[in-house]
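Missing here is one protein chain; the remaining ones are kept as they sit in the complex.
Note that the chains take the letters A and B in the order they are written out, and that residue 1 is the start of every chain.
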Amino acid sequence: MNIKKLLPQLLTLLVVILVFGFFSYNAQINMENRGITFGYGFLSQESSFDVQFSLIEYDGSHSYFRAYLVGLLNTILVSVIGIIFATIIGVVVGIARLSNNYLINKTAAVYVEFFRNIPLLLQIFFWYFAALRALPLPQDTEPMFGVFFLTIKGFFVPAFVWNNLDIFIYSIIAAIISIIFVRIYAKKKQEKEGIQTPVFSISIGLLLILPILSFLFGGVDASVEIPVIKQLSQSGFTYEGGIKLPPELISLALALSLYTATFIAECVRAGVQGVSKGQKEAAASIGLTPNQVLKLVVMPQALRIIIPPTTNQYLNLTKNSSLAAAIAYPDLVLVFAGTALMQTGRAIEIVSITMLTYLSLSISISIFMNWYNKKIAIKEK
Amino acid sequence: MSDKIIQITEMNKWFGDFQVLKNINLEVEKNKKIVVCGPSGSGKSTLIRCINRLEEHQQGSIIVDGNELTEDTKDIEKIRAEVGMVFQQFNLFPHLSILDNCTLAPIWVKKMPKKEAEDLALQHLEKVQIADQANKYPGQLSGGQQQRCAIARALCMEPKIMLFDEPTSALDPEMIKEVLDAMVNLAKAGMTMIVVTHEMGFAKEVADEVIFMDEGMIVERAETKEFFCKPEE
Partner (left out) sequence: MNKLNFLQPDKNNLYTYLYTGVILVALSIFIVFLNSFFNKDIVSFLPGPISFFLPLILGFTGLHLIRIDYSGLRFLDSINKNINTNNFNAFLSLLIVFIVIKSLPPLLSWFILDANIAGDSKDVCTGSGACWTYIKIWFNRFMYGMYPNPEQWRINLSFIALAFLGCVGFFATEKFKKYLTLYYVVVYPLIAFFFIFFFISGGPIFFDFSYGIIAAVISIILGFFIPSKFKMYYFIIVPITLYILLKYVFFYEELIELGKLEALEWVETGAWGGLSLTFIVSFFCLIFCFPIGLFLSLGRRSDFPIIKYISIGMIEFWRGVPLITVLFMSSVMFPMFLPEDMFIDKLVRVIIAISLFEAAYVAEVIRGGLQALPRGQYDAAKSLGMGYWKMHILVILPQALKLVIPGIANTFLALVKDTPLIFVVGLLEIVGMLNLAKTNPEWLGFAMEGYVFASVLFFIICYAMSKYSYNLEQKYKTER
């Protein structure tokens, strides 16, 4: 090994080691002065703080680790809601951007330019502090469709009360499995006899019929629990029953999906535009119908272009959901890196756990994406 | 009923304000090979794209194999299935292998069993001499191989007419010959062909008639021998 190659590497390594050494040395002294020792034992201690909104059972008597789980689940919840809506809006707007209708095209363009050029945090604040605050109090709320109550205290929706929920779920699973079998069968049949089975309508039918059968014969029974107004005090009202979506969750999900949808829309547009006109012409010239052109030629190619940047946007959305801390939605950052950190003072442990959580999420998704991209890449020389 | 497979009468087409095709009258009989030539921008490509209705004409009529092409033509796909087309830029589907490129339409349009479609595709790939590349992807082939595959793909639909839109213009000189050879073989097998090309050698060898277009009009139409002996002014 020659020195010219080794020297710069060793120097860099030395600098990195020195910096880390300096940091950890100081950290040790600082912690000694404050009388705390480094370690993750505190995770099992009683947390003794409450969280506004939680998907799992939680109160002050649970451990810090459970508080971490509560925050993580809330982060996942808002990310999943955001991703679903961002995808729907993004695909619709992206297709609208491709429309040859001037008005639709421009409306979509205005939407994209407007929402992507305003900081996300500002949008979250706008929805939370300005728009949702203009909603009526629970006692003055007019129900939407009779059962939904959109109030300043949150969105109250009816909940289902299930009997024999498990049978219902089994019926759905059975439907999915039989759809898979139908697909395999249809493919085999096609290969042998050339007859195409209407797989799509059969799938929809199965998905509808099996659950309905479970209602009729399986003893499955669902009743709807409608939120009912309840007086707490002289002027304090709320709704009971049903599901309550807190305003923090709504404004966060709204802002995240509206913001991310603009980027997804651009990905969709770029993807469909990325399939050249010649491809569509060639597909049409061998006699494929417009639907087949879309299904067999355009979509497979467009999806290859759309999926990688869109996954990236999903990841961004998940990371951006950490802005929840600004409006007190109890996500991972607020619950763990906020409240728990204040109580324990264990800055290094808690910030590192929080960062590692996001980091492992990002890295695992990007590893998966790399693998996926390699798998679907169009083969070239 | 004559054996005229394509009949174009008084056809006009505009792109916006610009008239690309003016009063086109053209009849093509079965098994005839016609070469269309002329300077670029003279409307040759547009003409054959109209026959496959990749472009819509605005006046006049085009009748392909007894079916008139109009806005209301419901089964344009059926007509297209009988008219094969080969493009300048090949336009193979990069996400499918060569074999899948060829079997796609037989399976989905003709509802042919997969096995049968594959046999058919291999047969046609054999004709253009790239059967050995069947499992590769378009991106892995040379331009000439891709264009021959495009020809095979069109042939798999067993079309009555083949349209060629400058099939050799995007190729390197050494690859032009292999594509032209494939086309000559096809012509000898009796296919009805309309070929837009600048390859005069090919025209001389196989064409029955040569059409010369300029500024959207058919300037000259002549038997091949006449065309090359005494061109009209």
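Some notes on this structure:
Just so it is clear, a residue touches a chain if its C-beta (ideal position, glycine included) is under 8 Å from a C-beta of that chain, and two chains touch if they have at least 3 such contacts.
If you're wondering where the values come from, they're calculated on a predicted model, not measured in any experiment.
Only one of A:Gln45, A:Asn101, A:Gln273 or A:Asn373 touches the chain withheld from this view, namely A:Asn101. The residue touching the chain not shown here, chosen from A:Leu18, A:Ile56, A:Ile88 or A:Leu122, is A:Leu122. Considering A:Leu13, A:Leu165, A:Ile204 or A:Val228, the position touching the chain not shown turns out to be A:Leu13 (whole complex). Residues of chain A that touch the chain left out of view are 5, 8-10, 12-13, 16, 22-24, 26-27, 29-31, 33, 99-104, 107, 113-114, 116-123, 125-126, 129-131, 133-134, 319-320, 322-323, 325-326, 333, 337, 341, 347-348, 351-352, 354-355, 358-359, 361-363, 366.
As a working rule, only the chains that are shown with their structure count from here on.
Distance between chain A and chain B, defined via averaged C-alpha coordinates, is recorded as 49 Å. Within the complex formed with chain A, the residues of chain B that make contact are 52, 54, 77-78, 80-85, 87, 89, 91-95, 104-105, 107-117, 136-137, 139-140, 150, 153-154, 157. On chain A, the positions that touch chain B within their shared complex are 190-196, 276, 278-279, 281-289, 292, 296-297, 300-301, 304, 378-381.
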